[in-house]
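Just passing along the structure, written as structure tokens.
A protein chain is absent from this complex, but the other protein chains hold their places.
Read from first to last, the chains carry the letters A, B and C; within each, the first residue is number 1.
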Amino acid sequence: MEILGLWLAGFFTLSLFSFLYKDNPFYGLAEHVFAGLSAGYEVGLVYHSVILQQLVDPISQHWVNATAGDHPGFHIMKIGFLLFAGALGVLMFTRFFPKASWISRYPLAFVMGNTAGIYLMSELHGRLIPQIAGTFVNLLNPLNLIIFFGVLTTLIYFYFSKEHTGLLGGTARVGIWFIMIAFGAHFGYTVMGRISLLIGQVQFILIDWLKLIKPG
Amino acid sequence: MRLARPVGLLLLLILLLIPELLAANGASSVETGWFRTYRINAVIVAAVFSAAVLYYTQRARRGDKLFVRKIAGLDEVEDAVGRATEMGRPVLFIPGIDEIDKIDTLAGLSILGRVALITARYETPLYVPVRYPMVLAAAQEVVQQSYITEGRADSYNQDMVCYVAGEQFAYTATVNGYMMRERPAANIMMGAFYAESLLLAETGNAAGSIQIAGTAQPEQLPFFIAACDYTLMGEELFAASAYLSHEPLMLGGLKGQDFMKVLIIAAILVGTFMVTTHLGGDWMRSLFEVR
Amino acid sequence: MKTKLPIAIAFLSGLAMVAVFILNPEKVGDMEGELLQWTTVIGGFTLLLGVVSIVRVNWRPVVRRETGWLNNAALILSVAVMAIPSVLPVSWSPLFGTDGGSIYDWFFINLSAPMMATMFAMLAFYVASAAFRAFRARNAEATLLLVTATIVMLWRVPVGEGLFVAINPRLPNLINTYVMGGVNVAVQRGIIIGAALGAAATSLRIMLGIERTYMGKT
Partner (left out) sequence: MGFWQRVSQLDRRWIYLAVALAVIFPLLVPMKMKLGITPEARQLYEAIEALPDSSVVMLTFDYYPSTVAETRPMSIAALHQMFRKNLKVITMTTIPLGGPSIADRTMREMAELYHKTYGVDYVNLGFKANYTAVLLGMGSSIESIYPSDQYGTPLAKLPLMQTVKNYDQISFIFIVADNGIVDNWISIVNAQFSKPMGAGVTAVMAPKFYSYVQAKQMTGLLGGMKGAAEYEMLVNKPAMALIGMDSQSMAHLLIIGFVIAGNVAYFMTRKKKESNG
């Protein structure tokens, strides 16, 4: 089984790499198998971590507690909530029937509204405010000076209400310079990790699979 | 007018909260009341921001002209779809690869709504591969509505939007295969992207497609900039839907953002001055403490 | 019913999250966790839509024997071998379920994992070709991009680091402090501040029903 696994891994690795030359039947097969496995992977993951862990198990747990007479009202209420959530989930299945598919907008609207509500506060609270406070720096230090001007000019670059001309245009232009330096640095920095991963895959082919090189 | 009630309710709620919060502030370190008073700073920021957005939306409703500068890239969306029509090739739209509970995805979906209007008008084939089932449901709804709005309900086909694979790189492998086989004339990628950004963008470039990308993930922007024709950076992604809609009402949010930006710049100038001169810098920082 | 009610639901469920943010959990309980759990559960059910979508899209070519139908058949088969054993109870056989030693785990370790690693590794090639094509000194902006990228790439490998140390022993440290810790941090911060505002504005538009492409109004 281990040998079979190794050869399958090797075969599919090469098939995916072959895409670099051009699209070909091997890549087509690998791509479809990969997508299928990953959809199946989601099924296992969601079944265990969502349907069982978040719905079935809590319901049965609350049921046990309720029948044991430990605050039955509370546990029955919890079961009610969970069943309601499950029912909202089931409403998504109306999408299978074109005539009734508009009903799925209810759970969808719930999720979207929820997301919007979370982000409205969490973006301002968790990201905006701390980042502003982080920019209150002592300017008598070259590093802080860079941060100060970098943040201000980047912000000005994103100002939409005025055409970028005159002083505003000049500052926005400095902003785009800052942005380009940062992006270049990030690009160059990421190259290392990407190459390492390629080295890892080549080592897998040459050392683990084909045993062409002995390590050490 | 339809907005007035929910908006009023929201404002009322926030306004009612403020005195309550102020009164309780500083009472003790352990919260015993109904509110997390230590979050007063976030509530105030949210209230000011909401008020600014509503003010500008109201002005737009009254018919005031709100100026918004050109956003490079967005003007190209229509041209790109037009080019696809001439070439008889499809348009590929990727609403990011994150779940629907990521705000970037919602921004991507609303841009999809505008793009689908254009493809419906020109009868250009549209293909939207998605990575999460919930995004699938929402994207199908969005595209279908756009086709109905343009009076082309019969050209809409449910499989224009399809679920591809749950795993990040399995998704990428499939979409890359599609790009090389079908050679879409335009790839529009709007939403949350991660390590796969460059895999998608380079393949699209090799396939000869016009590429317009937008993401708020700062780490992925350098790769989109290197491989795409136009890139929307950060905030521009969220501005895109409003900008593309040509609806003055939608611009209210954008103006509200700019209003906040002016306040933020002012706060940074004041805060930095106070820290540098040691005149109440710590106090200023404490105002922005979050828990 | 079809449009107004969803908008009301979106507004109320959004408002609930805003309220939870301000309310003291000691008093109201973990409402946040409760609502998030609902979202997770809805998402769990929705997976069936995804599976039906992927199977339907691939089923058609198989039935009609379109070119490449074998690939589509392989995809459907792959879904089945991974999904079916994973939902059967472990008590029937250790091959079921998702634990170590299961069929699910075997396919993940031997097929999915190496394929993920391969796709990830392909980035190395794409990084090279993107750098070659895009890093041309067309104007001031592009030049800054290409010069910093090159310097940082050199700094990250022993040869380049040695070169920098030969010029000035403090040079590698200066790059880390001022480029990575200075310019990079500043720009990320500027982008994050803007993006946070944009995200909050989008949230507001959705909650208020100004943005509702997804529920029947563009």
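In this section, contacts are C-beta pairs under 8 Å (C-beta built on N, C-alpha and C of every residue); 3 or more make two chains touch, one makes a residue touch a chain.
On a predicted model such as this, the values are computed, not experimentally measured, just so you know.
Asks: Among the options A:Ser15, A:Ser101, A:Asn144 or A:Gln201, which residue touches the chain absent from this view?
Replies: A:Gln201
Asks: Touching residues of chain A against the unshown chain: what are they?
Replies: 20-21, 49, 189-193, 195-203, 206-207, 212-213, 215-216
Asks: By the contact definition given up top, give the residues of chain C that touch the hidden chain.
Replies: Counting over the whole complex, chain C touches the hidden chain at residues 98, 100, 105, 108-109, 113-114, 116-117, 120-121, 124-125, 127-129, 131-133, 135-138, 146, 149-150, 153-154, 156-162, 165, 176, 180-181.
The criterion applied here is as follows: only the chains that are shown with their structure count from here on.
Asks: A-C versus B-C: which has more C-beta pairs touching?
Replies: Between the two chain pairs, A-C has more contacting C-beta pairs.
Asks: Could you pull out the chain whose C-alpha mean position is farthest off from that of chain C?
Replies: When every chain centre is compared against chain C, the largest gap points to B.
Asks: Mind checking the centre-to-centre distance between chain B and chain C? Centres are C-alpha means, answer in whole Å.
Replies: Here chain B and chain C have centroids separated by 15 Å.
Asks: Per the centroid of Cα atoms for each chain, what is the distance between chain A and chain C, given in Å?
Replies: 3
Asks: Scan chain A for residues touching two or more other chains and write them down.
Replies: Residues 16, 19, 28, 30-32, 34-39, 41-42, 45, 92, 95, 105, 108, 111-112, 114-116, 118-121, 123-125, 128, 132, 135, 148, 151-152, 155, 158, 179, 183-184, 186-187, 190 of chain A each touch two or more of the other chains.
Asks: List, in ascending order, every residue of chain B touching at least 2 other chains.
Replies: Where chain B meets two or more other chains at a single residue, that happens at 39, 42, 46, 49, 100-101, 103, 106, 134, 137-138, 141, 163-167, 169-170, 173, 221-223, 225-226, 233-236, 239, 254, 257, 261, 264.
Asks: Chain A touches which residues of chain C in the complex?
Replies: For chain C paired with chain A, touching residues are 2, 5-7, 9-18, 21, 34-52, 54, 58, 68, 70-72, 74-83, 86-87, 97-98, 104, 106-112, 114-115, 117-125, 127, 131, 140-142, 144-153, 155-157, 177-197, 199-200, 202-204, 206-207, 214-216.
Asks: Which of the residues in chain C come into contact with chain B in the complex?
Replies: Checking each residue of chain C against chain B gives 8, 11, 15, 18-19, 21-28, 39, 42-43, 46-51, 53-54, 56-57, 112, 115-116, 119-120, 122-123, 126-127, 129-131, 133-135, 145, 187-188, 191-195, 197-211, 213-218.
Asks: Which of the residues in chain B end up touching chain A in this complex?
Replies: Within the complex, chain B contacts chain A at residues 39, 41-42, 45-46, 49, 67-69, 71, 100-103, 106, 134, 137-138, 140-141, 163-167, 169-171, 173-174, 176-177, 180-181, 219, 221-223, 225-226, 233-236, 239, 254-255, 257-258, 261, 264-265, 267-268, 271-272, 274-276, 281, 284-285, 288-290.
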